[in-house]
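Left out: one protein chain. Kept in place: all the others.
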Amino acid sequence: MSKPKKVVLAYSGGLDTSIILKWLQEEKGCEVVTFTADLGQGEELEPARRKAEAAGVKEIFIDDLREEFVRDFVFPMFRANALYEGLYLLGTSIARPLISKRQIEIAHQVGADAVCHGATGKGNDQVRFELAYYALDPEIKVIAPWREWDLNSRNKLIEYAEKHDIEIAKDKRGEAPFSVDANLLHTSSEGKVLEDPYQEAPEFIYQRTVSPEDAPDKATFIEVGFERGDAVSIDGVDMSPATILTKLNELGGANGIGRLDLLENRYVGMKSRGVYETPGGTILLMAHRGIEQITMDKGASHLKDELMPKYAELIYNGYWYSPEREMLQAAIDKSQELVTGSVRLKLYKGNVDIVGRKSPYSLYSQEHVTFEEDDVYDQADAGGFIKINALRLRLLKARDRKAGKNI
Amino acid sequence: MSKPKKVVLAYSGGLDTSIILKWLQEEKGCEVVTFTADLGQGEELEPARRKAEAAGVKEIFIDDLREEFVRDFVFPMFRANALYEGLYLLGTSIARPLISKRQIEIAHQVGADAVCHGATGKGNDQVRFELAYYALDPEIKVIAPWREWDLNSRNKLIEYAEKHDIEIAKDKRGEAPFSVDANLLHTSSEGKVLEDPYQEAPEFIYQRTVSPEDAPDKATFIEVGFERGDAVSIDGVDMSPATILTKLNELGGANGIGRLDLLENRYVGMKSRGVYETPGGTILLMAHRGIEQITMDKGASHLKDELMPKYAELIYNGYWYSPEREMLQAAIDKSQELVTGSVRLKLYKGNVDIVGRKSPYSLYSQEHVTFEEDDVYDQADAGGFIKINALRLRLLKARDRKAGKNI
Amino acid sequence: MSKPKKVVLAYSGGLDTSIILKWLQEEKGCEVVTFTADLGQGEELEPARRKAEAAGVKEIFIDDLREEFVRDFVFPMFRANALYEGLYLLGTSIARPLISKRQIEIAHQVGADAVCHGATGKGNDQVRFELAYYALDPEIKVIAPWREWDLNSRNKLIEYAEKHDIEIAKDKRGEAPFSVDANLLHTSSEGKVLEDPYQEAPEFIYQRTVSPEDAPDKATFIEVGFERGDAVSIDGVDMSPATILTKLNELGGANGIGRLDLLENRYVGMKSRGVYETPGGTILLMAHRGIEQITMDKGASHLKDELMPKYAELIYNGYWYSPEREMLQAAIDKSQELVTGSVRLKLYKGNVDIVGRKSPYSLYSQEHVTFEEDDVYDQADAGGFIKINALRLRLLKARDRKAGKNI
Partner (left out) sequence: MSKPKKVVLAYSGGLDTSIILKWLQEEKGCEVVTFTADLGQGEELEPARRKAEAAGVKEIFIDDLREEFVRDFVFPMFRANALYEGLYLLGTSIARPLISKRQIEIAHQVGADAVCHGATGKGNDQVRFELAYYALDPEIKVIAPWREWDLNSRNKLIEYAEKHDIEIAKDKRGEAPFSVDANLLHTSSEGKVLEDPYQEAPEFIYQRTVSPEDAPDKATFIEVGFERGDAVSIDGVDMSPATILTKLNELGGANGIGRLDLLENRYVGMKSRGVYETPGGTILLMAHRGIEQITMDKGASHLKDELMPKYAELIYNGYWYSPEREMLQAAIDKSQELVTGSVRLKLYKGNVDIVGRKSPYSLYSQEHVTFEEDDVYDQADAGGFIKINALRLRLLKARDRKAGKNI
């Protein structure tokens, strides 16, 4: 790889990416363009602008991507009922492709030849960022400082920051007790205090949900409206995608919903323990299941179930921009054409339960409307159905007996 | 099918199967052998004996199958983390193969040429019973009265019962507001008051769980021990399979755990709404996931996730005794060899959360024990890993660009 | 089912469907509309008109569906490289949905309330016809004479024909030595002389291929052009879908290509032995594989391979008009966008071999064009790739050793 000249950095304004910014300028001799995205992580972004300016950055991009994030990434993923390893709602994984896409767009716009991220060398995020970079621009240069530099301890980082007059927030001087990633879909926490998987995660880990114990003693009931597989309203009020997710987050957070303590398999081969809070997403998944229950045919539904683990794995591993993810998405989206209606949910101290579903396209009560009862289902037919399905099993048993293989 | 002479009836002692008993004797002219199984449904079985005797039955079988049920059916299924349509723990489905197996064994023992069950003609259970019958004895004759007789209303049944001096419990005279099936794993309710899927299920439906609202205000913590994928102890006390499930049912039921309101797709083609209570099973599933998290390799784990929907569908549809279920079981069982250790769980008002897991065969902390850190994971390797995985995506993008297909 | 009044019969003009025609008129008291499709079966259709007229039929439909058959059914299926049980190209299965669709269209056009087919009660075709009928018109009445009447022997049929003055071709008086189905994609033969699966199929079975022994001693080379996954030309000459398949049939038939002797599993539960001749289809499958080899990314290609068996099974079983087939089709079609180029094939005495492929969208040589060699592939990266992929296996082995599980 020839030396990069101009680099678009995914810049949060925090200590680590501020050090990276300086390091790119000093050690790499690059012109740096910063890109800061609002994905609903709940931090002010203007400090990032100020700090970038202070570091002499001339081209600063600060974008509110919340609507795009939910509409084009979160919602398509929820159409699949995606869960990684049975439990994880993929809150971090699904944000990376959008950040990467915007970085590459900015690189093209400003004529940069490189992009840079602040993910470490042992995690999944480096893979997700870089696979997306390469998939969108095969000739882009990628800089991953954590795999390259020797600032591999807190002390060295602090020393570097002090040497280069980088602002250090008070609470960043010491080693953090755990690390956090957040966006509109979730907050994840990992490291240090969570490293013993037999020890319960301490309550102070949690950022955006109250504990079920502290949630209201009375249930909250809501109704989520869907069109073509996407949530479009809460309690009859139409809202934009990001607004819906924000509202569901409030509801979920207040009711202690969406906490997950997971020991998971990273793409890079080791197990790690994370604590996730996905309050709105947890509600949304259940609501989506509810609307599919009443509008989706069994054949479509079971095929979706079979495809889901692979789809979730692709997103977890960073293959959002891959032909196979797009093929699965085409299949999934095809199934959502009439996934329209609404679902009533009960939120109570960590629980989210479907308590009702209805749809103009219901497949449930249709039979009573359209058919004479005897036309639609003759019980005698069930006998034939069973006999034909049993035929191969009977032939098999007769054969097995003859072969001396028996109960 | 030639006329059956001697039939083994799956007999609960209730009104419906008592009518069937008489009908088999009177209309079919069969000698009837009754078989009543204790699968933990929580009913006394001796009345069944008394009633059978009163009906003139000479061969009466009453078997406690609880241990066999949990050991050979429930536990193997839970090794797969099986969920039908993402949510249902298959509590009814998994009991049918055992009842059928025992019926066929008894038929062979007493020289009966037929078996009979009391499942209706619109449900899944008829399929599950009969596929199992045929798979275990290809020449057995199967009698399914509900598909055959004309006693197709409550009034006609009551009339038939009165005419033949069949005991009618007080509460069985009228139409029941819903129908129930129960065994050690779950209780299911369906019909009548549940038929509108938009209406919340009334509280009186629930048989073995308190509502989360009525559960204790303080969490209960338990530790479930596993060996080779099966639960073997609670809080360090070794127990038999059925004892463990019984104990977990108590814990779950008291903490409002395991309720599910589901609109599902039946094998026979229509949707139906059921309410399930699976208190112990819900805890067991989460515990099993916890122990797999720490002991199971990613490759095995993800393959299990991909196979699971098909496995669950096979059990739901009644194919327990099929070569394909046995093949999947062989794969699943192979994966459980070192799924040994224990999982700490928090039970609180409907929630069951993993809060800790440990194992002598942990794959989590192993790296620190066995390898020098630099040997086990060199961060520079991650760069190569990403570059090679990205290669096809880069070639693809370069091609797509050339083809004019672009972002 | 109430009595049908007017029925659209899938009518070949042969003895069996002529008897059905009469039987519908006489025994069922229906007005009969005949529908005869040209799917390239190679029979004259005008006799069907004459015979229908002679039987008093007033509405006679004779349609040339060859182009629609290949364009909308055969080609989409070949995009999937579909093979049932590893070997069968689904020549009969894929024709049924089109015939059914046209029958339902005609029923709507002429105001018929029923449709009728001449498939027997032990085969797959009854299922394929009827699933398609019901999927396209849930209220249509379906008549399947072979499952209903008592004309269940050759003698009874002949007798019925004679009694009703139905024309009997000379060679139809006796029992045929095997039965045949044909269309533009294939000819299938089964029954009688083929019933012993250990006996080689006699040469006289084959209808449209010479034996490899009788094929030319010199190879024929052709080049098949593709656009978006569909064949569009042979040796540079653009042709319509049906013309291409016709031409490939000639080439394949003359070179002894496409014979298959198969013992297969029917949907209705028993095994049967069939002999298939699919000369053009066999060439087309190989050509399509060739063009995918050079234009399709690995991720897309492997996903297609994994989905294919289910897709093929759906078509074999008669679920063309099902949401799950349409979902899979959406995924498959998505993958074909740049499957464009051409493939050179060698045809020789039963063999069809890819000998060359090229494409404007090649993914094969692209690397040399776009990248500096060191940019696109650094051999050192492979080391990192392997190390990271090996990590879980190393952790596993270390764990297994500790557990006393070892080589």
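Quick notes on this structure:
Order of writing sets the labels: A, B and C. Residues in every chain begin at 1.
As a convention for this text, a residue touches a chain if its C-beta (ideal position, glycine included) is under 8 Å from a C-beta of that chain, and two chains touch if they have at least 3 such contacts.
All values reported here derive from a predicted model rather than from experimental measurement.
Taking every chain of the complex into account, the chain not shown here touches A, B, C. Between the chain not shown and the residues C:17, C:36 or C:81, the one that touches is C:81. When the whole complex is considered, the residue among C:14, C:47, C:191 or C:309 that touches the unshown chain is C:309.
From the set C:106, C:161 or C:396, the residue in touch with the chain omitted from the display is C:396, counting the whole complex.
Residue-wise, the contact with the chain that is not shown comes from B:331, picked out of B:168, B:193, B:331 or B:403.
Even with one chain removed from view, chain B keeps its contact list with that chain: residues 1, 138-139, 265, 268-270, 296-297, 299-300, 302-304, 310, 319, 322-324, 326-328, 330-335, 370-371, 374-375, 388-392, 395. Residues of chain A that touch the chain left out of the display are 297-299, 337-338, 360-363, 366-367, 369-371, 376-378, 380-385, 387-389, 391-396, 398-400, 402-403, 405. In the full complex, chain C contacts the hidden chain through residues 81, 85-87, 101, 105, 120-122, 126-127, 130-131, 134-139, 144, 146-147, 197-201, 212-213, 217, 219, 259, 261-265, 268-271, 273, 289-290, 293-294, 297-298, 301-302, 305-306, 308-310, 313, 321-323, 344, 346, 348-351, 353-358, 363-364, 367, 377, 379-380, 382-383, 385-386, 389-390, 393-398, 407.
Note that in this section only the chains that are shown with their structure count from here on.
Placing every chain at the mean of its C-alpha atoms, the farthest one from chain B is found to be C. Each chain gets a centre from the mean of its Cα atoms; for chain A and chain B, those two points are 31 Å apart. Centre to centre, using the average C-alpha position, chain A and chain C are separated by 41 Å. Residue numbers of chain C whose C-beta contacts span two or more other chains: 297, 299, 370-371, 388-389, 391-392, 395.
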